[in-house]
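Working notes, beginning with the structure itself.
Right after this comes chain A.
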Amino acid sequence: MLGENGAGKSTLMNMLYGLLTPDEGQLFWKDQPVSIRSPRRAISMGIGMVHQHFMHVPQLTVLENIVLGQESGLFGDLPSAERRLFQIASDFCQPIDPRALVGSLSVGEQQRVEIYKALYRHAELLILDEATAMLTPREAEQLFEICRTLVARGKSVIFITHKLDEVISLSNRVTVLRHGRNVSTFRTDGTSPNELARLMVGREIPTKITKSIRRPGPAVLEITNLDVSGHRTNIIQHLSLSVHAGEIVGIAGVDGNGQTELVEAICGLRRITRGAILFNGEDIANFRPAAILKKGLACLPADRHSAAVVESFSLEQNALLGFSHTPPFAAHGFIDSAAVLNFAQEIIAQYGVKADSPATSMRNLSGGHQQRFVFGRTLRHDPRLLIAVQPTRGLDIVSSDFVRRELVELRDAGKGVLLVSMDLDEVLVLSDRVEVIHRGQIIGSANEHSSREEIGLMMAGVRPGAPPRLEL
Partner candidate 1 sequence: GSASNAWPLPAPSAKSFKVALILGGRVNEPGYYNAGYQALLSLKQKYNAEIAYEENLQPADAEQVLRALAEDGFRYVIVMGGGTYDDFIRDVAADYPAMRFIIISGGFTQLPSIVSIRTGHPGVPFLAGVLMAEMSKTKKIGLIGGRASPPAVADHVAVIAGAKFACPQIQILDTYTENYDDPSIGKEAALAQIDEGADLIFANANTTSFGVFQAARERAILAIGAATDQNGIAPDTILTSAAYGMDNAVEYLIDLDRSARGWQNKVYTTELTMVDLAPFHSLDSRVPIRVRQKLAEVRQQLIAGKITIPASYDQLHMHAPIHK
Partner candidate 2 sequence: MTAKRSPPTFRKVAPRARWPLIEVLLPVVAVVAALLLGALIIAFAGLNPLRAYAALARGAFGSVGSFSETLVRFCPLALCALGVLVAFRAGFFSIGADGQFYLGALAATFVALKVPALPSIVLVPLCMAGAMAAGTLWALVAGLLKVRLGVNEVVSTIMLNAIASLLIDFLVRGPLRAPGTDLQYTAVIPKFAWLPRILPHTRLHAGVFLPLIAALLVYIFLWRMSAGFDSRVTGANSVAARHAGINVGGSVLGAVAISGALAGLAGAVEIQAVFHRLQAGIGSDYGYTAIPIALVGKTLPGATLLAALIFAALGVGSAMMQIKASVPSPLVVLLQGLIILFVVGSDMFVPKLRKWRQTLPPETTSGNLPPMDPSIAE
């Protein structure tokens, strides 16, 4: 299933899964009209769903999450549940530690838990809502494997994604939604990404991103021998990295290898134990976040819901986030509401944010439009270096294309961009230089001539034999 952000894909699926009730119309399951009033009912019918935003309890173990709501008896039967889980996992050749706390797993593993959870409930129809948005290529490939196996066993899968090649390689049929309507449903073979995109958006969109010739300037960011300690060991060890003006540096790596910590350390959100972080030649290590922001180092955090916006505030109020002490929005401790309102309207207009008015609550915006808003706001800092973490996660092609072009435009304007993404394609398309991070260390570099396989190997922890540190 395809559709722009906010086209209604998740809404429709939530109805199938009993989380929302339709106002009108009829659902059929195995040719019988049904009404699905609760997830419990959906589960008992054989519908399983992996939600776009994971639905698990981080404080519970994998096994506990999987059996949740399925156990009977006073004490349940965890050992036999564990055996069944093992069975399912080995069916797909992708094991998982049943005793681990879900909150401590990588995103890919968490996703696997969600899928096993559905399979544990004997799902015959598996709904995967943007399942690949947060996966590494390898993890995505593993997920496709699972889907193919399921289909081979006579089960059905609804697969929602924004990545058109995934649609083509995986699906038998495609349904395209636009503004809550079914635009068309057809067989996949014989379609092309371009055609899909046209159906989705309603017009042609250029897919190729063109970059001007790279003209790197002086180094904006230079990290040398950085150590960041976590609760057990060092999360970042002896990490060195540099970003120049007019350059996009991509950080590729499997989620959970220290990307978050690295970014937090640079932005002053996490203390470093050793090393130097030079920004325009000045060591900003362990500065307050506000000071770093002021020097022109801005960040687009990965988790915009929780880190970049306040969902209960209006767009207008959200526009002020990060500027509450900065003229022209504030002077002498007071906020200039008119300036803020103006700014919010400006962002909405310039970045095509779909919102009724600046007074709308941020909660009412879809993720893609939240991201556009955050992007617009962040650029107002006029950063000399922008750190973008997963900037297009969950965004439809129009929005992601928009964000990517903005990043390139920044680079062309002579700013530095540090792009952290699990999406290898994105990293490869955008970056002038790619550094691969593994266990808190940069274990190799790549450029646009490197093959996906080479980088994939490095991401898995295999050091390149003789690292060709090619630069364009």
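The criterion applied here is as follows: a residue touches a chain if its C-beta (ideal position, glycine included) is under 8 Å from a C-beta of that chain, and two chains touch if they have at least 3 such contacts; residues count from 1.
How were these picked? Simply put, all candidates are chains of the complex that A comes from, given by their letters.
Keep in mind that what you see is a predicted model, and the values were worked out from it rather than measured.
**Student:** Tell me which of 1 or 2 touches chain A in this complex.
**Tutor:** 2
**Student:** What residues of chain A sit close enough to touch candidate 2 in their complex?
**Tutor:** 267, 269, 288-294, 299, 301, 306-314, 316-317, 320-322, 324-325, 330, 333-335, 337, 341, 345, 348-352, 356-359, 361, 363-364, 372, 401-402, 405
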